[in-house]
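Take a look at chain A:
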Amino acid sequence: MGSDPYGDRGNKDRSIANPKGMGSARPVKQGGKAHPAPGGAFLVGEAMTGGYGKGPDILHDCTIAVDQGEIAVIVGPNGAGKSTAMKAVFGMLDLRQGHVRLDGEDITALSPQDRVARGMGFVPQTSNIFTSMSVEENLEMGAFIRRDDFRDTMAQVYDLFPILKEKRHQAAGELSGGQRQQVAVGRALMTQPKVLMLDEPTAGVSPIVMDELFDRIIEVARTGIPILMVEQNARQALEIADKGYVLVQGANAYTGTGKELLADPDVRKSFLGG
Partner candidate 1 sequence: MSVPMKNTLLFVLVVAMILYVGVSSSWNSALLIVAMGLISSIMALGVNLQWGFAGLFNVGIMGFVALGGLAAVLIGMPVTPGAWQAGGFGIVAALLLGAGTILVASLLMKRMARGWRRNLVMLALLVLGFILFRALLDPSVSAVEAIDPARTGYLGGLGLPVILAWPVGGLLAAGAAWLIGKTALGLRSDYLAIATLGIAEIIIAVLKNEDWLTRGVKNVVGVPRPVPYEIDLQNSPGFVERAAAFGFDPVEGSTLWVKFLYVLLFAAVLLLLLWLSQRALNSPWGRMLRAIRDNEVAAEAMGKDVTARHLQVFVLGSAICGIAGAMMTTMDGQLTPGTYQPLRFTFLIWVMVIVGGSGNNFGAVLGGFLIWFLWVQVEPMGLWLMNLITYGMAEGSALKAHLIESAAHMRLLTMGLVLLLVLRFSPRGLIPEK
Partner candidate 2 sequence: ESHAGDVKIGISFGFTGPIESLAGNMANGAEMAINEVSESGKLLDGAKVTATRADTGCIDNGLAVSGAERLISEGVNGIVGGDCSGVTGAILQNVAVPNGMVLISPSATSPGLSTMEDNGLFFRTSPSDAREGEVMAEILKERGIESIALTYTNNDFGKGLSDAISSSFEKVGGEVTIVAAHEDGKADYSAEVGALASAGGDILVVAGYLDQGGAGIIKAALDSGAFDTFGLPNGMVGDALPKNIGPDLDGSFGQIAGSEGPGIEAFKKMAEEVGFDGTSSYAPESYDAAALFLLAMQAAGSSDPAEYVGKITEVANAPGEKIYPGELAKALDLLKEGTDIDYVGASSVELIGPGESAGTYRIIEVQDGEIATLGFK
């Protein structure tokens, strides 16, 4: 049997089917409840084990935590399960074991929408903007769950990324890679998240934009928002990190402060490219 029981045999006829923007996540179903579970860091993915659909486990007893005002960076080889761990924390896939706790509550059974409502913001690794919508609408969608007036927040985002204000009526799909990443981060900020999760925000962006993004991230963190981030530009990222995790094959391999990991020769050689 192939991996995809509902595949479409590679069909590409667009007059029959519309694969555009189709989701691939199998998120936690709606209707779950959170319950109090005090203690620990602000956001914790604890001893997570799980995988995609009916497939094998990708994560094995993996733990990730970040506290208020901190930047935590996850590094590791390709296919280690970094993105999977992020999605698991956000409820984009079902955990087979383990818990996710946020601000003293166990939210493992909550659907992603409900987690957004509880103040989590997430910028995924790929397809992280609404390409057919304007920059401004993208930001509005970020504030979807908010019922109050969010014009202030939008002004703040525009302050943070001035280029977006210039392009606010342009379709986001027409922006360059770096600008897209800024939209994506801006969208997440519009929720006024209590915690921000970023999956490789700097992949494929030019050095100058990368610096810019890291600058912004530090600024955000300074406002007290915990930041959980996956990075392949690991050395730069670990330099600004309070905490670093190295994931290998879905399990925690090394954990420490950014400095410690940068100083560890094993880590440097195996994961940071020497």
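Inclusion criterion for the candidates: all candidates are chains of the complex that A comes from, given by their letters.
One rule holds in what follows: a residue touches a chain if its C-beta (ideal position, glycine included) is under 8 Å from a C-beta of that chain, and two chains touch if they have at least 3 such contacts; residues count from 1.
Not measured: the values here are computed from a predicted model.
Q: Which candidate among 1 or 2 is in contact with chain A in the complex shown?
A: 1
Q: Help me check something: in the complex, which residues belonging to chain A touch candidate 1?
A: 1-2, 5-16
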